[in-house]
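Heads up, one of the protein chains got dropped from this complex, but the rest are sitting where they should.
Per-chain residue numbering starts at 1, and chain names A, B, C, D and E are given in the order in which the chains are listed.
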Amino acid sequence: MTQSSQLTAKILIEALPYIKQFHGKTIVIKYGGNAMIDDELKSSFARDVVLLKLVGLNPVVVHGGGPQISSTLEKLGIESSFVDGLRVTSQETVNVVEMVLGGSVNKEIVSLINSHGGKAVGLTGKDGNLIRASKIDAKEDIGFVGKVDKINPALVRHLEQDNFIPVIAPIGVGDDGETYNINADSVAGAIAAELQAEKLILMTNTPGVLDKDKQLLTGLDGKQVAGLIEDGTIVGGMMPKVECGLTAIRHGVKTAHIIDGRVDHALLLEVMTDSGVGTLIRN
Amino acid sequence: MTQSSQLTAKILIEALPYIKQFHGKTIVIKYGGNAMIDDELKSSFARDVVLLKLVGLNPVVVHGGGPQISSTLEKLGIESSFVDGLRVTSQETVNVVEMVLGGSVNKEIVSLINSHGGKAVGLTGKDGNLIRASKIDAKEDIGFVGKVDKINPALVRHLEQDNFIPVIAPIGVGDDGETYNINADSVAGAIAAELQAEKLILMTNTPGVLDKDKQLLTGLDGKQVAGLIEDGTIVGGMMPKVECGLTAIRHGVKTAHIIDGRVDHALLLEVMTDSGVGTLIRN
Amino acid sequence: MTQSSQLTAKILIEALPYIKQFHGKTIVIKYGGNAMIDDELKSSFARDVVLLKLVGLNPVVVHGGGPQISSTLEKLGIESSFVDGLRVTSQETVNVVEMVLGGSVNKEIVSLINSHGGKAVGLTGKDGNLIRASKIDAKEDIGFVGKVDKINPALVRHLEQDNFIPVIAPIGVGDDGETYNINADSVAGAIAAELQAEKLILMTNTPGVLDKDKQLLTGLDGKQVAGLIEDGTIVGGMMPKVECGLTAIRHGVKTAHIIDGRVDHALLLEVMTDSGVGTLIRN
Amino acid sequence: MTQSSQLTAKILIEALPYIKQFHGKTIVIKYGGNAMIDDELKSSFARDVVLLKLVGLNPVVVHGGGPQISSTLEKLGIESSFVDGLRVTSQETVNVVEMVLGGSVNKEIVSLINSHGGKAVGLTGKDGNLIRASKIDAKEDIGFVGKVDKINPALVRHLEQDNFIPVIAPIGVGDDGETYNINADSVAGAIAAELQAEKLILMTNTPGVLDKDKQLLTGLDGKQVAGLIEDGTIVGGMMPKVECGLTAIRHGVKTAHIIDGRVDHALLLEVMTDSGVGTLIRN
Amino acid sequence: MTQSSQLTAKILIEALPYIKQFHGKTIVIKYGGNAMIDDELKSSFARDVVLLKLVGLNPVVVHGGGPQISSTLEKLGIESSFVDGLRVTSQETVNVVEMVLGGSVNKEIVSLINSHGGKAVGLTGKDGNLIRASKIDAKEDIGFVGKVDKINPALVRHLEQDNFIPVIAPIGVGDDGETYNINADSVAGAIAAELQAEKLILMTNTPGVLDKDKQLLTGLDGKQVAGLIEDGTIVGGMMPKVECGLTAIRHGVKTAHIIDGRVDHALLLEVMTDSGVGTLIRN
Partner (left out) sequence: MTQSSQLTAKILIEALPYIKQFHGKTIVIKYGGNAMIDDELKSSFARDVVLLKLVGLNPVVVHGGGPQISSTLEKLGIESSFVDGLRVTSQETVNVVEMVLGGSVNKEIVSLINSHGGKAVGLTGKDGNLIRASKIDAKEDIGFVGKVDKINPALVRHLEQDNFIPVIAPIGVGDDGETYNINADSVAGAIAAELQAEKLILMTNTPGVLDKDKQLLTGLDGKQVAGLIEDGTIVGGMMPKVECGLTAIRHGVKTAHIIDGRVDHALLLEVMTDSGVGTLIRN
């Protein structure tokens, strides 16, 4: 018996309490950033998702796709203006967004997971009326940029039970059938809340929430988060992610995680080991 | 009581034997042509599908999308050459095809059905590995044009049982995860065969199979079809449709129908009344 | 395509919202009057019941049988006296009533429905202890005329689930096994209440509730009914029917309907179209 | 502890192997003769049936009713002629037969069983299309005297599973909805065969099959029965009963019993003790 | 028909209401004393348990084993001291207790029941963590003598549903996996309470609770028991049994019985006849 076999056994055994604790629980993962671009990270993500499903957890993937949208809009010669960081989204633009997210990005992720042995099914918010949406509240009309009004979880629940892995593009549908582009973090948060998920995991291109000295904060509660926002430690792009996590845990999700998607197998490490790879937010 | 009420009752009652006969049976519908373009026809198609589901049948929709593909390819400045009527399909082209069929056309049909009260779920052949495909046999390599190797019916079966209406884009996935564009009639036929469907209904822009005198032939068996091909009555675009129907019934589908999708409620009339709207092919 | 095909489709489609709304719901129908005598009406009633069952509703039929009872009593030379319109019912009489209702009328309706493709099962209140009864309160003893004490719904529920159509004769059973003849409207109302039915439909030989000017009142609430009774608009034989409807809706039945059973397909028209055929009573 | 308590225990314990052996098995009982007339025998029969059901067997009761039919025909002034012992049965007569068997005799048995704590449900062959019938083959037309063409066991199976006790009147229904009076022994035999019953028990007014010396024959196989018929030992009214039993065991019923219904608790003794109360026929 | 056959039938029929009343109910039996030593009593006990199971009740057996423990300790030369009637139980002693109860006594009872046609499964409190225990409260440390902290009923529930008869040795398991010997009456009471049993039956070597004149008290309520304890009528070894019964009924068990296990078929007579064989305690 080699040293390395024993290490293997030890590591498998150490995963035991996590498998036990999370058995049958839903884990909603916002997939995006480098983990969706780098080939090795893509493959490690797909393997992680398949393993989680196999050992009895229920991963649900929500994805973005900003770069692919921009690239296709550009190829089609459709120019975008931005207001407060949000793309002004005409009917023509939202049609492209839907086509890219639902037809291209979504199916690539489905295929990726399936090629690693999973049974993924791609959805947008139109399928089974999954995501009912309406225009976000904004100072000026920026078109078909939506916010989640209601999640209809029946389809996702059925797919979970039938052992499929739902992969969801953040497209919502309005009362009159109109299409909305919605922020993927928000969709992941709303789905996690509706499913009363065990975990909401946001994969980012950062190490997590940092303190003033750029040191990683591994665990925060709601009060601490409020303090960090007030004293200006949490700013910029991290702000909406932290708020998304807070909202989720206030609606019954056990924990929210902002993790570093640039780390190989970040997802697996976060769920199945003691080695956190980012910041955990709890009530 | 008005005359019209009695007519209403009479018509509902006449549907009785059809509802009874087809209860719990699967009806695979190839949706395309004018019925996918004209607003009134679209709405009547969606209502038909929802009604069939409600009274206990299991409609499964397979759609094409040639015009939308061409239009998007054109907008993107991608030129296509054709060999024997088939588009030479590069990697770049098949990516556009997948994006348009799976992300745009598919979701529009899903939304259309849902807005009439159904619970549709859009799929491509990648979802749940539904359609395994490989390159078609052809004299020269025309790229990612595929033929169906195997249908994995589990996902469609689950959705049927959970009262959803599957809407399927004719995209197949190869052994190495590559994407194939497949003829929608063939996909509909293969799915009908795998599901041992009661009916395969191909919606076309023609009245059905015509005889030498351009009169509609309402019912044909395999032998008669063979004769009509031999004597040159069935030619051109009707040929592959008739062959698709023949293949389906040889694999256990009860009847195949080539119907006139330009007629309002063609689908409902075909399934639920004596008034055929096209040609029926049986063994 | 003929004009009439399009009309057919239109009418089927218009039934869609009703099928959807009442799917899986129980509809209790008091069957009687001309609809039980006229051959064409009998056939149209049976077809209606079978269609309702087929499209997913759960019809439960309760029937009377006064004329047949009178005719058999007469043949047997048993004379009846009446008190306040109620037949004085001796042991000998109630035995005949039970025999006629349970053995003759009930089985004729069962056979009628079955011959139109349904799966009917005839019951009296003795089967599965369905209807527990005791003597009605009356000034003088009029024998075995009963009122419902308790409905045991288990048998009806099982038959509904197993896709049978229960057909119930209004015979109740007392604590000592004695037989009671009960008013069929009351039995229908009590069963509708116990099953928390969607609708209680009383088929009569009148157009419905009429106002002072003999015009049909198509919709009434409890308050309006009270007013109409007070001001003498509702009188005579309509009174107990209206009260039966009121009692049912007060016990949780959604709506009660007094319809004109002399109209062909009155039942179907009431349930599946906008064209009411009588008076609707709601809370 | 008294002597009698120990006897009680001993007797209960002796029933153990029978309860075990017949658990979940169907026992079809032809109920008739004195056991249907004498009050004490009626009560002991009902108790027996309820006990059998409670300890896990599935009794199915089929009954006759000749005396009640004759009495009602007489009261109605309808005269009957007989051909070969079979009543010539006009439309008017069969209507009375159906009314008496289905509405009077059947419900009395249902009520009897229910009053002893069972949950009986009365049926005729029209309910759920239970007994499909046609005219018996006879030298001359004797009207609506039928033979069983087909048993549809679904309704009886459902009632068994839902813990009800089916009580069946021997009325059959023809292809055109016509009513047939059928011999109750034959109906019991056909139902036992269709249900693949453990036992068919025919309750008679005789001690069972007797030999030439009028001694009871307690056990016979098919060959022995044939011999006894040939040598004239079995004659008269016993002949059809023995043949009914033979037919049943040839169609898969384990054993057929011709028992003495004049004995208190004959049914229970036959099923649950060593003390046979008649003749057993096996293959 | 002999006299004795009729008696047999009468006795079987008299058991009817008991079978009905206790159908599907759990009966927890503390088995011990002479009934566990005398061969005839053992056999009658096993038959009783099997019969109860067969007719639809769910017997659960808890047993003691004092004499066997003493005998084995003696053979092994392990001496015991006693404090207040409780054996001081060292680690070595409790190991022997567990071995004797779980490996010898328990399996003998299992085998006994199985040889009479039952399907028994032997358990100790370690199996499926059935009995969580800790040290009893006592003036001085007497070692591994335990009290029940918690019953985990899942295993027993599963075995009941799967038609097995659980036979339980009164061994508990502590938080650190340590083994406890627990009084079998207490274990039976705690299991009866957790399962919300219909009856708790304690089999003893006494006729039941006696009054001052040594006459059997056949029925007592809580108040009467309190009085009998206060006035010194209930003393000695009867005290803990009575208290165990009282505790059980206060936790929802319907009735508790202290019966004379020296009587043949005491268990069956108690459950299935009017002839009580001891004292019943109810709330």
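We take it that a residue touches a chain if its C-beta (ideal position, glycine included) is under 8 Å from a C-beta of that chain, and two chains touch if they have at least 3 such contacts.
Every value quoted in this text rests on a predicted model; they were computed, and no experiment measured them.
Engineer: Can you list the shown chains that the absent chain is in touch with?
Structural biologist: Listed by label, the shown chains it touches are A, E.
Engineer: Which one touches the absent chain: A:I37, A:L54 or A:A138?
Structural biologist: Spelled out, the listed residue whose C-beta touches the missing chain is A:L54.
Engineer: Where the complex has a chain not shown, which of E:A15, E:V60 or E:V110 is the residue touching it?
Structural biologist: E:V110
Engineer: Which of E:D48, E:E98, E:E194 or E:D264 sits in contact with the chain that's absent?
Structural biologist: Selected residue, touching the omitted chain: E:E98.
Engineer: Go through subunit E and note every residue touching the omitted chain.
Structural biologist: 72, 75-77, 95, 98-104, 106-107, 110-112, 114-115, 119-124, 126-129, 154-155, 158-159, 162, 164, 171, 173, 177, 179
Engineer: Name every residue on subunit A in touch with the hidden partner chain.
Structural biologist: 1-2, 4-17, 19-20, 23, 44, 47-48, 50-51, 54-56, 117, 260, 263-265, 268-269, 272-273, 275, 277
As a working rule, only the chains that are shown with their structure count from here on.
Engineer: Need the central chain here, defined by C-alpha centroid distance to the all-chain C-alpha centroid.
Structural biologist: C
Engineer: Which integer distance in Å separates the CA centroid of subunit B from that of subunit D?
Structural biologist: 57
Engineer: Centroid from C-alpha atoms only, then distance subunit D to subunit E, rounded to Å. What do you get?
Structural biologist: The answer is 45 Å.
Engineer: CA centre of subunit B versus CA centre of subunit E: separation in Å?
Structural biologist: Between these chains, centre-to-centre, one finds 69 Å.
Engineer: Considering subunit C alone, which of its residues make contact with at least two other chains?
Structural biologist: Not one residue of subunit C touches more than one other chain, so the list is empty.
Engineer: Which of line, ring, star, complete and other names the graph you get from chains that touch?
Structural biologist: line
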